[in-house]
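The complex appears here without one of its protein chains, the remainder shown in place.
So that you can tell them apart, the chains are marked A, B and C in the order they are listed, and the count of residues begins at 1 in each.
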Amino acid sequence: MANLKVRVAGVEFRNPVIAASGTFGFGREFSEFYPLSALGGVSCKGITLRERPGNPPPRIAETPGGMLNSVGLQNPGVDHFIEEDLPWLKRQGTAVIANIAGSTPEDYCRVAEKLSDTAVDMVELNISCPNVKQGGMQFGTTCAGVETVTAAVRRHCSKPLMVKLSPNVSDIGEIAAAAESAGADALSLINTLTGMRIDIRTRRPVLRNNTGGLSGPAVFPVAVRMVWQAYRRVKIPIVGMGGVSGWRDAAELMLAGAAAVQIGTVLFSDPYAPVKIADGLNQYLDENKIKNVSELTGKVQAW
Amino acid sequence: MANLKVRVAGVEFRNPVIAASGTFGFGREFSEFYPLSALGGVSCKGITLRERPGNPPPRIAETPGGMLNSVGLQNPGVDHFIEEDLPWLKRQGTAVIANIAGSTPEDYCRVAEKLSDTAVDMVELNISCPNVKQGGMQFGTTCAGVETVTAAVRRHCSKPLMVKLSPNVSDIGEIAAAAESAGADALSLINTLTGMRIDIRTRRPVLRNNTGGLSGPAVFPVAVRMVWQAYRRVKIPIVGMGGVSGWRDAAELMLAGAAAVQIGTVLFSDPYAPVKIADGLNQYLDENKIKNVSELTGKVQAW
Amino acid sequence: MKQYDTRRCAIRRKRRLTGDVFDFTVDAGDLAGISRAGQFAQIYVPGKTLRRPISICEADPENRALRFVIQVRGEGTAVLAGLEEGDSFDLLAPLGTGFEPGDTSRRALFVGGGIGVPPLLGAAKPFGGNAVLAAGFRSGDAVILKEDFEAAGCEVRIATDDGSFGRRGLVTELLGATEFDVIFACGPRPMLRAVSRLADERGVPCQVSLEERMACGVGACLGCAVRLRGAAGEFYGRVCRDGPVFDSRSVVWENGTERRAASWQT
Partner (left out) sequence: MKQYDTRRCAIRRKRRLTGDVFDFTVDAGDLAGISRAGQFAQIYVPGKTLRRPISICEADPENRALRFVIQVRGEGTAVLAGLEEGDSFDLLAPLGTGFEPGDTSRRALFVGGGIGVPPLLGAAKPFGGNAVLAAGFRSGDAVILKEDFEAAGCEVRIATDDGSFGRRGLVTELLGATEFDVIFACGPRPMLRAVSRLADERGVPCQVSLEERMACGVGACLGCAVRLRGAAGEFYGRVCRDGPVFDSRSVVWENGTERRAASWQT
């Protein structure tokens, strides 16, 4: 039995398979399927300073090999999270990552501050959500934006700070370096690519928000490329995600440079995917006589 | 029988289905299947000033709902194109688009100049090819780059000039506006998103070039979004592409703002796709009593 | 046992009801015992990113079976409809709230539109002769499950868009002076809104089953939002978990989502 434990910015995960923010809620629903301790960690639905209603429906569209969502950060606010959701989640025996979002750097900072006094294991700064009008993506698509928010939050956050990057950029390496230099302890990528579908019968965008975030297997090659490019630019650990649907994909992202992976969309077709991916990795490591899963990280041999 | 004719920057296409650059060579191979006059037009493999060898193999990788290529502008050079390929192609009864690429603005200009004296119907400026080290994508990912090359080529090109945009950018609208203001007569988008795959057995990137361009159905929602965003920013016509695999997709891209569509990757699973797409559009128009296919362009009703 | 789970379920029986509507009975094991009418299953479609939500038409715990009636509406339902006896469905079920029949000696009105009729069957059966089904279809050849409701003792009234069967017009025009104590409805949103108004006018409770595009199906992703009215004001609830069956008074009917054509007309 190989060692599946990984450490990211000082936080220990029992295995490198983490539920991706927004796809797993606060864990309660999926805990009907298996104990959450089967996962390395859970990244919670994006949390904001105050409760947010989210975008009007429809919020979901299917695309070839993927899906669009325009949920738009519907969440009960950080106080509710700390009082109602976190205590339960902390008892489940898995690492808890609080994914946070905001419209202004000040918002982000206040959320981070509040979380600093809780049992949250890590804070994931979502500067890349394409589904909110104010804030969100624009912070994530320029180096200056990334630096500003990261540096500000860094000063208010006593937890390990992971910055989640948007793939809607020309040079992810540059953005990754900006986050690192502004004080990020880790990076996670990729968030969703912006996409759109139109119903040709009604001539209306399928999503009420017109555009939404693309996730699922379709984006996997973009995720591998970006993790690889970021890995070569920064020294801090990277949590990779985007279209992982089996243990092979997880191994591929780790070879590209990921210390751990998050999985989202695949949960919708197979809620047991995280368990299968952890098992698959374990078997793969045993068969190849690799003792620690962390030995995979960054081991791609580029041409 | 509906009218499938479209005009893009003064060039008439018998129907809005054009073969995408690099997927159709110079048309000879596919002319074994059907007369090329079944197509609205053919965009030729990217042409450079001098012959180029292209990248070492492997150049192809499959991805969920798509593929990567790293062909890298292998082509016989513009003189060879003009002497050997163009005369044959011009006899096939379809519009001929010369897709051109280069490492410096001067290269682009000389190629455009040479093509200005030929029977080519349109020049498509590829400032977005991710598979060449020099030039290529960097021109396509900043407004300044796009403006520089477009303006320079504009001065040397007497043919209608279509600028082909890269999707590897944060704000396609801005880039589209830059190309328009620098003198483009039309835009085409999207070129490929940069991606990567790794063989977990050999721990090598599948492509010898490490990264490659992602195309196929996987990118379709990104194409729809970008065509829509570009359409709202510019007045010049847009030729849409990226993952079109049937007439419904073609109609969707047109509703988003495309005056015509190019199709590439679908040719590899179904060489007859362009014929089927043109037929499908025709039937759809008839059933919905739409007289001209061009009535679809930009008719999405955003929320 | 788990509240819901995934299961590979062999198709025991398949019947074609109309040109594009198919009736499947599947071996669902213990899932049948915990399922009730109005709940739904997320059915996996090979090659698709998202499962497809399909209502449980009837649950038969004794035979460990579930019944689904599926209309072909796009690529996913076409794949499902193409499966044959011996093939299987990969279900995630039972999901969501079901209908709450309550006191079955009440006079119950069931209102269904098109493919909205099947989820009502399991709920109507216990009412037997106390139930009236008012169902609307595109045309006569789209009528489904009439015999099933009749066999359960329910009175069946049918309206069609083209008048080729039953009365021509809207399903709400079938009611006349009929009196009832409770309404259960499933169908296109404009129909549900009309039924909801009727319930308000008559002052009877009304349970409506809503549709929305779904991802997780279990309440985690917030993909399937529906505008609801709560104690603290309006908010987005989840069709998959808080519904799909809602008290009609908790639903905010005018919120710009009235964009969909009646589903039996598509």
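Basically, a residue touches a chain if its C-beta (ideal position, glycine included) is under 8 Å from a C-beta of that chain, and two chains touch if they have at least 3 such contacts.
Source: prediction; values computed, not measured.
Trainee: With respect to the chain omitted from the figure, which of B:23, B:94, B:211 or B:294 is a touching residue?
Mentor: B:23
Trainee: Of the residues B:58, B:173 or B:246, I need the one that contacts the missing chain.
Mentor: Answer from the full complex: B:58 touches the omitted chain.
Trainee: What residue numbers in chain B mark contact with the hidden partner chain?
Mentor: 22-25, 28-30, 32-33, 45, 53-63, 65-67, 69, 71, 74, 201-202, 204, 208, 216-217, 265, 267-272
Definition applied: only the chains that are shown with their structure count from here on.
Trainee: Which one of the chains is farthest from chain B, going by Cα centres?
Mentor: Between chain B and every other chain, the largest centroid distance is to C.
Trainee: Which chain has its C-alpha centre closest to the mean of all protein C-alpha atoms shown?
Mentor: If one averages C-alpha positions chain by chain, the most central is A.
Trainee: Can you check how far apart chain A and chain C are, centre to centre, with Cα atoms defining each centre and the answer in Å?
Mentor: Distance between chain centres: 35 Å.
Trainee: Need the CA-centroid distance for the pair chain B / chain C, whole Å please.
Mentor: Roughly 46 Å separates the two chain centres.
Trainee: What whole-Å value do you get for the distance between chain A and chain B if each is reduced to the mean of its CA atoms?
Mentor: Whole-Å distance between the two chain centres: 33.
Trainee: Going by the touch rule set out above, which residues of chain A reach two or more other chains?
Mentor: 61, 63, 65-66, 204, 208, 216-217, in rising order.
Trainee: Residues of chain C that contact two or more other chains, please.
Mentor: Correct list: empty.
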